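Excluded from the complex is one protein chain; the other protein chains are retained at their positions.
Right after this comes chain A.
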């Protein structure tokens, strides 16, 4: 975080000095000495006394798998951006730069664990076996989430910031009440994803309080991507976010969010802590939102391009590629194959999007209640009759005429 003492007011009449530029770079903190890292930005595999052993089993094949995950997720994420620009999606929420934070955590969770995402967790969804095309409905406006959250053990995206921290805590309390916490093979944990901005929400605070009060098996996984739309981290907190956990009485760990191995190791440790009754745990994945908040956002209005250039040097995918080449001698064939796979996925993603039908007009009345009220039935019947009157007249100008 920038030192307040170093801030120099900018004289609008003169060009900014080097100090001005540096003080304007908000998200350039290296993460500090407590940052857990197992793969440096230069692609060198390192050790960590506390968490390193949680990734000891990760060899070249696993690392290739993570590389593939990240490349494919980034590829369909870029396709989502493009589809929005071409008018096929109302909005897209890019995850660019956060691939390691999401794949590391997502691959640490077992099928028994439950996950509560925010709305940027396309990489975690990928790890849960949710097809990327299942994410499209939310952003095209055909549904509010099309996967089965119980079967996938991945709740639907939560858009109201921080709400899911309480929902996840409640779910984890339920796991505990059902006796699913302990040393047994059927033990479970819950993982809750949110961002740095969410940490200012009351629901995140209350989630921490409740999880602590009930020893709930929940891993709070904060992706600190440095920016809450236009607001830098320093407006949300005085202390590094992971340190907040101490005030609630549970451990907090800051991990290099651009290091897939470190994210995996710390997440595995945290989930096991929770499954065995030592929860909750807070993880701060220290990362960077390399794209806009959403396709409706314009980061050039509030942050300097130099900041992004700096973070490009810490790219989560590039460091794995370098490691695979230098430490494991992986050849170009592998990388070409992954590239081809990712292009194929993007192509399928695009084709699916273009073919998505608009929902029928009765869709909005569906599943509002388990037991539909007579008044809602009457509203539905009246509207459908009105709607069909246009079809009867053969008019093209009826409500929601046309469609893709």
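Heads up, the rule we're going with is that a contact is a pair of C-beta atoms (placed from the backbone, for glycine too) under 8 Å apart; a residue touches a chain by one contact, two chains touch by 3 or more; residues count from 1.
Operating definition for what follows: contacts and distances are computed from a predicted model.
Enquirer: Can you pick, from "Alpha-ketoacid dehydrogenase subunit beta", "PPM-type phosphatase domain-containing protein", "Na+/proline symporter" or "Phosphate ABC transporter permease subunit PstC", the UniProt name of the chain not shown?
Expert: Result for the unshown chain: "Alpha-ketoacid dehydrogenase subunit beta".
Enquirer: Out of A:148, A:186 or A:343, which is the one that touches the chain we can't see?
Expert: Answer from the full complex: A:148 touches the omitted chain.
Enquirer: Which listed residue (A:209, A:308, A:356 or A:384) would be found touching the missing chain in the intact complex?
Expert: Missing-chain contact among the listed residues: A:209.
Enquirer: Among A:70, A:127 or A:156, exactly one should touch the missing chain; which is it?
Expert: The missing chain is touched by A:156.
Enquirer: Touching the absent chain: which residues on chain A qualify?
Expert: 116, 143-146, 148-150, 155-156, 158, 160, 163, 165-175, 177-178, 202-203, 206-207, 209-210, 213, 366-371, 373-376
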